[in-house]
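Dropping a structure here in structure tokens format, bear with me for questions.
What you see is the complex with one protein chain gone and the rest in place.
Then we have chain A:
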Amino acid sequence: MLQLQVTNSPFNESQIELLNRLLPTLTEAQRNWISGYFSAISTAAAQVPATVLPLAAAPQAPQAPEAAAAPSQPVSREVTVLFGSQTGNCQRLAASLSRRLEEQGFQVTVSAMNQFKTNGLKKVENLLILASTHGEGEPPDNAKAFHEFLYSKRAPQLESLRFSVLALGDTSYEFFCQTGKDFDQRLEELGAQRLSPRVDCDLDYDEQVAEWVQNVIQALNGRLDAPEIAAEAVVAAEDTGIQESAYTRNNPFRAEVLENLNLNGRGSDRETRHLELSLEGSGLAFEPGDSLGVYPENHPELVGAIIQAMGWNADEPVPLNKKGEEGPLHEALSHHYEITVLTKPLLEQAAPLSSNGKLSELLAPERQQELKDYIQGRDLLDLIQDFGPWQVSARSFVTILRKLPARLYSISSSNKANPDEVHFTVRAVRYQAHGRERFGVCSVHCAERVQAGDTLPIYIQQNPNFKLPANPAAPVIMIGPGTGVAPFRSFLEEREELGADGKTWLFYGDRHFVTDFLYQTDWQRMLKEGVLTKLDVAFSRDTEEKVYVQHRILEKSKELYEWLQAGAHIYVCGDEKHMAHDVHAALVTVIQEEGGMSPEEASAYLENLQQAQRYQRDVY
């Protein structure tokens, strides 16, 4: 009989010790009895708690009826749900899906991809994957290793596996849902069979998720008569499972603005707003590392220009959403629909509404690159102006628009330190493109049109992948240039409030010391009081040679490695494209040089840290 270990089973040390003592002593009858006992429990009980996990490595109970079932018949009642999540959406949906499956009598193992032991994959029969896509078609941090494994030579053939993929993404990105597509394609290549087709979700994913969940459950049950699941039900389950508050993504809290100030000193070419909101009466709570979802308003000038360009009536009633609510056009365009981003699906739906044939021509398959270039940096007003005349009513036009999504910002305060308040940090995005000044929807809304006393519709988005170490004595290294520093204000406030005695080290950078040192006096106070042990800064435009945080990391390589060896957790927050990559490379160099390792060993060292959740990133 297989000797159980922590590495080949889902049990912890003490459980394994007990099991290893018990299992060799069992007679065959006793083993059958136990097997039957667990089967009976799992099939009978709809309320099996998620913590009761199936014995993946244990021998299959011989009398389990699902064992040899043919496809399209109910097979194994065991389902493995794996998620790859950066900001927590897939993780939440995975939890909600698991609860739903358990209610249906399934035995569910739910896990982040990097917590899943790949040597058990061969034994999995039903695999549900939920994965978001990050950056330029990259997997989220906690999906990287699994993604790599599947595409490696070590990946096993998976003929007995049935699977389905839910992909989260954003149609305004070129590599829309790429990670989900990768998993879907690769599992097929490895011989697995689809339970139900992959569903690719855009930002407003509620309905598509509900549809996928329903299909998956039907397939798992091997029948087509599963009760229809309303989108609300999935979403409600998603939300209420997480927090006590009645306020959620779909029912945001209108939080009063207590403070809204520019953190950049005069003379800066940047504008970074610090907003403090009241959570009083909301019941909302959060942990350091969580994000704040904020529903913005579109820029009134852009709304006005669109209405004018189309010759519409601003007060004309139009649908506000798919639920049939109606409201005046200007309200719909200000609060309900996205008008600043163009996507390929939007252009495809708009083409028949334009009397100008050029839009259809642009969508021709051979002009893909041209289409991509056109979409880049343009908004609805450009589309309207470039491809008129239009023969479409406002009523029908708005139905092709995406719902205005909330923006997520790292929370920059500690709930414990400032009860009933939430602070966040947002840099105003303004730039010139295609002959017109462009504004970041939410950032400029916050910068220009929100004052103390106003309210903002908000919700809390948990981020389980960006959390302080449970051990308050563990050293913490925080790397957050620019607005990436926001969550670390929350981290440090929290540690201060808890009286945590672990050392802390912050790397910060921006352009100019005098004007762009965000939260400077907060850090100075924390340094003085010992909450912050070390602070290293890099201001790129103050010196002839540009210096960034990664240069400071390399300068402090010896000490940084000592911290790592002493069990430090590293957190990186901020720009994904350049900073996070450069910082990652710098960390590899530090480990390589100080640890006397090869580049591969150093990378593996970091991967291990990531696996152990000692290297967490919130990058965008």
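Please note the rule applied: a residue touches a chain if its C-beta (ideal position, glycine included) is under 8 Å from a C-beta of that chain, and two chains touch if they have at least 3 such contacts; residues count from 1.
Basically, contacts and distances are computed from a predicted model.
Selecting from "Sugar ABC transporter permease", "Sarcosine oxidase subunit alpha", "Protein lplB" or "Sulfite reductase [NADPH] hemoprotein beta-component", the unshown chain of this assembly corresponds to "Sulfite reductase [NADPH] hemoprotein beta-component" (UniProt protein name).
One of A:523, A:548 or A:615 touches the chain omitted from the figure, and that residue is A:523. Within the set A:261, A:433 or A:612, the residue that contacts the chain not displayed is A:261. Annotation for chain A: contacts to the undisplayed chain at residues 261-266, 274, 513-515, 517-524, 527, 535-537, 542.
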